[in-house]
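For this view, one protein chain was removed and the others were kept in their places.
Note that the chains are named A, B and C in the order they appear, and that numbering of residues resets to 1 at the start of each chain.
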Amino acid sequence: MSPQDKEILKKRLYIIIFGTDTPAGKLFDLVLLALIGASVLVVLLESVKDLRDLYGFWFHVIEYLFTFVFTVEYILRIWISRKPWGYVKSFYGIIDLLSILPTYLAIIITSSQYLMVIRILRLMRVFRILKLARFMKESQTLWNSLKASRAKIAVFIFSVFMVAVIMGTLMYLIEGEEGGFTSIPRGIYWAIVTVTTVGFGDIHPATAVGQFFASILMVLGYGIIAIPTGLVSAEMAKNQNLSKDGTNDLLEKQHCNNCGKTSIEKDAEYCMKCGAKLPDRKE
Amino acid sequence: MSPQDKEILKKRLYIIIFGTDTPAGKLFDLVLLALIGASVLVVLLESVKDLRDLYGFWFHVIEYLFTFVFTVEYILRIWISRKPWGYVKSFYGIIDLLSILPTYLAIIITSSQYLMVIRILRLMRVFRILKLARFMKESQTLWNSLKASRAKIAVFIFSVFMVAVIMGTLMYLIEGEEGGFTSIPRGIYWAIVTVTTVGFGDIHPATAVGQFFASILMVLGYGIIAIPTGLVSAEMAKNQNLSKDGTNDLLEKQHCNNCGKTSIEKDAEYCMKCGAKLPDRKE
Amino acid sequence: MSPQDKEILKKRLYIIIFGTDTPAGKLFDLVLLALIGASVLVVLLESVKDLRDLYGFWFHVIEYLFTFVFTVEYILRIWISRKPWGYVKSFYGIIDLLSILPTYLAIIITSSQYLMVIRILRLMRVFRILKLARFMKESQTLWNSLKASRAKIAVFIFSVFMVAVIMGTLMYLIEGEEGGFTSIPRGIYWAIVTVTTVGFGDIHPATAVGQFFASILMVLGYGIIAIPTGLVSAEMAKNQNLSKDGTNDLLEKQHCNNCGKTSIEKDAEYCMKCGAKLPDRKE
Partner (left out) sequence: MSPQDKEILKKRLYIIIFGTDTPAGKLFDLVLLALIGASVLVVLLESVKDLRDLYGFWFHVIEYLFTFVFTVEYILRIWISRKPWGYVKSFYGIIDLLSILPTYLAIIITSSQYLMVIRILRLMRVFRILKLARFMKESQTLWNSLKASRAKIAVFIFSVFMVAVIMGTLMYLIEGEEGGFTSIPRGIYWAIVTVTTVGFGDIHPATAVGQFFASILMVLGYGIIAIPTGLVSAEMAKNQNLSKDGTNDLLEKQHCNNCGKTSIEKDAEYCMKCGAKLPDRKE
C-alpha cells in the first residue's frame, strides 16, 4: 500500500470512526452503541452466581470477542488520529483503554474478579457517541445551570452535612447502643439517611425523645429540599431568558472529536488541548 | 325500521354516546364513569383471597353484567360511528375491546386468572370521558411542558442510571455477598432504590465503607432531584408567558370524538386520522 | 344589671374575645393559644398507656378544667355574637362545640376512648387565632396558588393513581403471594408507597423481574415529582408578578370575626354569610 493510499484510507476511516454526519459514520456509531450495551450486559449477568455457574464458559467466549473488537477499534483510533498522543491521554482515550485492559490482565493474573468489574466503565463510552448527538446541547444547558449554582449548592451540601453531624451526635447520646446508634459515625450515617428522606429503616430511633428529634430532622430534610430545587429553577429560568436575548452562545461551542475538549472560542480551527483539527462550521 | 328512521336513531345515539354537550350526553358519561369505577373495584376486590372465597359467585354475576353492558356499548359505538373501522383501530377502540374480551375468553379457557387482570385496563376508559371535560386542557399543558423538556429529562434519567450502575457495581465490590449485594444487578437495584430516595431497606450497607459511599449516593440523589424540577418549572413558566402573549394556541386544538386524535389545524372539519366529522366550534 | 349595662358588657367582651387589636384582645388570644396547646398535649399524653396508668386521675381532673373553661368561652361567644346562630353553624362554631362535647358525652357513655380522641380537633381552633395575625395573608397566597393549579394537580394525582393501579396489578402478577403481593389492592398500596418515594419496605419485590419494574416505577416517581413542583412554582411566580402590578388585591380581603367567612368585596360592611358587622378598614 502506497503512502498516498494509506492517507486516503486514514481519511476515510476518520470520517467513519470520528465523524457523525455520513451514513457510514452514523451506522458505525449505532453498531458501537449496541456492542457497548451488549458487553455491559455480559458484565452484569456474569456477576449473578447462578448464571455464572451455568453459562460461565459462554460469557468468557463473548467477552474475548468484545475485547477483540474494542481492541481493533482502539488501535484504529490511534492510527488514524492526527494527534495520536492527544487521543491516548484524553478522557475518552483512557476510558477506551480501561475497557479492554482488564480482559488482557485477567489472562496473566488468574481469578481477578475485582479487575473484571472495571469493564463496567465501558458504559462511559456511551457518552462519546451521545455527545455528537443533539443531547449534548441539552446536557450542556443542564451542566451550565449546575455550574452557575455551584457555590450555592456547595454551601447547601455543607450545611446539610453539618446538620447531619450535629443530629447524628445528638442521637448517639439519646438513643445509645441499644437503638443501633453504636457510634457517632453510625449516627451521622443515620442522620444522612433521614435528612435526605431515604429512610432505610436499618437504624431507627426507639425512644420517645429520639423519635421527637428524628421528627424535627425529617421535617427539616423535607423542607430544605426546596433550596437546591429553587436554586436550579431560578438559574434555569435565567438561562432561558438569556438565550432568548441571544446573549447565550451555548450553541456556538465546538467539541473536539479527537479528545472531547469543549472550546468556546468561536473561530477556533484546532482543538486547544490536543491540537486536532476541529470540524467545519455548518453555517 | 326504515333506513331514514335508522339514520335518525344513529344520529341521536351519536349525540348521546360520543357527544358531551346535551343533558343526555352528560348523563351517559356520568353513568359510564360510575360503571367503569364499579367494574374496576370488582376486579380489585376479586383479587383478595378472603373476599373471593366468600363472594366469588357474586363477583362473577356482577362481572357478566358489566361485560354485557360494555359489549352493548361497544357494538353501538361501532354501529353509529361514521368511520367504524377508524374507531376499532384507534387507541380507545382497542381499550374498549380489551375491557370485554377477557370475560368471554374466560368462558373458553378455564381458570385464566392472568387473563382476567387485563380488565384493569378498563380504568383507561376513564380518560376518554375526562378528555372531553376541561381537564383535557390542563393535561395538555402538563404534557407540552414535559415534551418540551423531553431531551433534557432523557439526559437526566440516563445520568441517574449511569450513577446507579457505577455505584451499584462499587457497592457489590465493597459489601459483597453477606451485605445482600449478591450480584451487580442487585447492587444497581439498591442504588436506584437509594438515589431516588425510596429506601426500602431490604438491602442496605453493613460496612463502614459501604455506608460512607451510600451517604454520598443519598446526598447526590437528594440534590439532583432539583434538576428535573428546575427543568419543568422553567418550561412551565415559559409556557405561561407564551400563553399570555397569545402565541400559544393550546385552546384552539380539536379532539376527535370518534378516535381521540388531537388536531391543531384550526379550520379542520374532519378528523385527520379516522375521517369522522369534528364537532362544531363554539365561537 | 340593666339592659344598657348588658349591652356595654357585651361590646367590651366582643372586643376582647373576637377582637385582636386591643392589648386585652391580644392577651386573650395568647391565653387561649396556651390553653389549646396544653389541652391537646393532655390528649396526646393520655393515649400513652404507661402515662395513663400512672397519672390517669390527674389527666381527668385537668381535662374537666379545660372543658369547663372552653364551655364558658363557647357560651360567651354565643351570647355576645350579634348573629349567634351564624356563629354556631359556622366552621369554627362546630369545631368549638366538638372540643367540649366528648368530655360531656364521656360522663354518660362510659369507657368511650374513641369519642375522647375527637378532642384532638381542638388543634383546629388554633387556626382561628392565627387567622387574625399576619400569617393569614401568607396562607392565603399559598392557598390561591394551590387553587389556581387545582385542575392541573387533580390531573397529576389521577395520573399517579393510574400508574399505581397498573404497576400494582403488574407486580401482583409478577411477584405473586410469596413476595407479599397477596392481592391487587396490596399491590396498589405498594406502588403508591414506591412512586411517592416513601418506601416502607414492608412489602418489596424479591424476583429480578419485579425489581426491574420496581426500578422503573421508582425513577418515574422520582422524576414526576417535578410536575406538581413546577406547577406551583410557575403559579407562585405569576402571583408575585401580579401583586407587583397592583392587580392582585389579596390584601383587600376582609375576614369575618364571627364566622370566619372571607369576603373579597372591598366596601363590604356586613359579613355576606352570617350578617355580622365587619371590622372597620384601617386605611
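The working rule: contacts are C-beta pairs under 8 Å (C-beta built on N, C-alpha and C of every residue); 3 or more make two chains touch, one makes a residue touch a chain.
Predicted model only: the values in this text are computed from it and were never measured.
Of the listed positions C:V43, C:I80 or C:A106, the one in contact with the omitted chain in the full complex is C:V43. The chain not shown here touches subunit C at positions 40, 43-45, 47-49, 114, 117, 120-121, 123-124, 130, 134-135, 138-139, 141-142, 145-146, 153, 156-157, 160-161, 185-186, 188-189, 192-193, 195-202, 221, 225, 228-229, 231-233, 235-237, 239-240. What subunit A contributes to its contact with the hidden chain is residues 151-152, 154-156, 158-159, 162, 165-166, 169, 172-173, 182-185, 188, 194, 197-201, 204, 208, 211-212, 214-215, 218-219, 221-223, 225-227, 229-231, 233-234, 237-238. For subunit B, the residues touching the absent chain in the complete assembly are 197-201, 229, 233.
Everything below uses one rule, namely that only the chains that are shown with their structure count from here on.
Averaged C-alpha coordinates put the centre of subunit A at 32 Å from the centre of subunit B. One simple way to say how far apart two chains are is to compare their mean CA positions; for subunit A and subunit C this gives 46 Å.
Counting partner chains per residue, subunit C has residues 197-201, 229, 233 touching two or more of them.
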